[in-house]
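Step one of this worksheet: look at the structure below.
Note that this complex is displayed minus one protein chain, with the remaining chains in position.
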Amino acid sequence: MAVATRRTQGLTDKQLHYCPGCTHGIIHRLVAEAIEELGVLEKTVGVCPVGCAVFAYEYFNCDMIEAAHGRAPAVATGVKRVLPESVVFTYQGDGDLAAIGTAETVHVASRGEKITTVFVNNAVYGMTGGQMAPTTLLGQKTTTTPFGRQADVAGFPLRVAELVATIEGAAYITRVAVNTPKNILRAKKAILKAFNVQIQGLGFSLVEVLSTCPTNWGLSPPEALRWLKEKMIPAYPLGEFKAPEGGV
Amino acid sequence: MTQVFFDTERCKGCELCVTVCPKKIIKLSAGEINSFGFHPAVLTDGEKCTGCKFCFLICPDTAVTVIKEEGGNGKSTDEGQ
Partner (left out) sequence: MEKVLMKGNEAFGEGAVRAGCRHFFGYPITPQSELPHYLARRLPEVGGVYLQAESEVAAINMVYGAAAAGARVMTSSSSPGISLMQEGISYIACAELPCVVVNIMRGGPGLGNIAASQADYFQAVKGGGHGDYRLPVLAPASVQEVIDLVVTAFDLADKYRNPVMVVGDGILGQMMEPVKLGPPPEVTTPPKPWATTGTLGRKSRNIINSLYIEPEELEKVNLRLQSKYRRMEEEEKRWEEYHATDAEVVIVAFGMVARIAKAVVDKMRKAGIPVGLIRPVTLYPFPDQPLVAGSSGPVKAFLVAEMNAGQMLEDVRLALCGRRPVHFYGRTGGMLTSVAEVEGKVREIWEGLK
């Protein structure tokens, strides 16, 4: 007998606080596995956001910093500039990264800062109660767009991967989803690649992960996976938007 | 032969494993309730399990462990190795 699956050492034993079916937990596991498999767990410093993942420092089994809302890339920059040999990542949601922290996101990329950002896009503010996010889809109902997001009132969804990919300092920019086992395996490969880009000193790497929020979408977890596939992926196409020439 | 174990205290009964299981052999336990008030996932027909690990991959709470019997050389099939 052999254990075919193993709980990664990159995670602590702490029970995750996320709602049932929230795919944050899958993304946590993928990031933790990637760090462990690359053998860099002991020299990794993670920076967590404000939002649902605010307690991520309790889950990732490495040194962690809790940043102010939107400021994780700036904090990560400070760490990396002091410890260039360390592996530094930020884990941020859509409100944190694409609303209040847009400037930090754009400029960490423009500096080609050698850090990795895991961007969890679930098209809604989770922790504060289901408000509209910068990535909320047109027509999507949230607690602050009760009749659906209308472009003339609330603007358009922001496509972060496409935006950041236009920046010269960005080395690896990709969008993945965690709605099926196949997509989860692809997401894992993307996260591994992003960390490799950092370790090789090639520049800034960002993995946008389409994720679910069953609670605030008002759907059961299986329905949320379907909604991600049917509504989110058409609006946020999966794929690599920028990758180092010659591979990683 | 493959065995699947669900950590009933970690399981939040979200049914994502139920959804992705290609053999449809996972369900939420109707009788059992864990200390958080969730009905944890259980295997209905372990004989049919192919060891595809989809349940492990989709589980947001690292509540699934898949154990596979090896065909002779005893090497681990652990993905990460």
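Order of writing sets the chain letters: A and B. Residues in each chain are counted from 1.
Basically, contacts are C-beta pairs under 8 Å (C-beta built on N, C-alpha and C of every residue); 3 or more make two chains touch, one makes a residue touch a chain.
Values in this document were obtained by computation on a predicted structure and should not be read as measured data.
Colleague: I'd like to know which visible chains would be in contact with the absent chain if the whole complex were considered.
Modeller: The omitted chain makes contact with A across the full complex.
Colleague: Of the residues A:Val75, A:Val120, A:Val178 or A:Leu228, I need the one that contacts the missing chain.
Modeller: In the complete complex, the chain left out is touched by residue A:Val75.
Colleague: Determine which one of A:Leu16, A:Leu30 or A:Val47 touches the chain that has been left out.
Modeller: Of these options, the touching residue for the absent chain is A:Val47.
Colleague: Using the document's definition of touch, tell me which of A:Glu66, A:Glu162, A:Glu223 or A:Glu240 contacts the absent chain.
Modeller: The missing chain is touched by A:Glu66.
Colleague: Can you name the residues of chain A that touch the chain not displayed here?
Modeller: 41-45, 47, 54-55, 57, 61-68, 71, 74-83, 86-87, 103-104, 106-107
Rule of thumb we're sticking to: only the chains that are shown with their structure count from here on.
Colleague: Suppose each chain is reduced to the average of its Cα coordinates; what separation in Å results between chain A and chain B?
Modeller: Inter-chain centre distance comes to 26 Å.
Colleague: What residues of chain A sit close enough to touch chain B in their complex?
Modeller: Interface residues on the chain A side: 1-8, 11, 15-16, 18-26, 29, 33, 36-37, 180-181, 184-185, 214, 220-222, 225.
Colleague: If you look only at chain B, which of its residues touch chain A in the complex?
Modeller: Residues of chain B touching chain A: 2-3, 9-10, 12-16, 18-20, 38, 51-54, 56-62, 64-70, 74-80.
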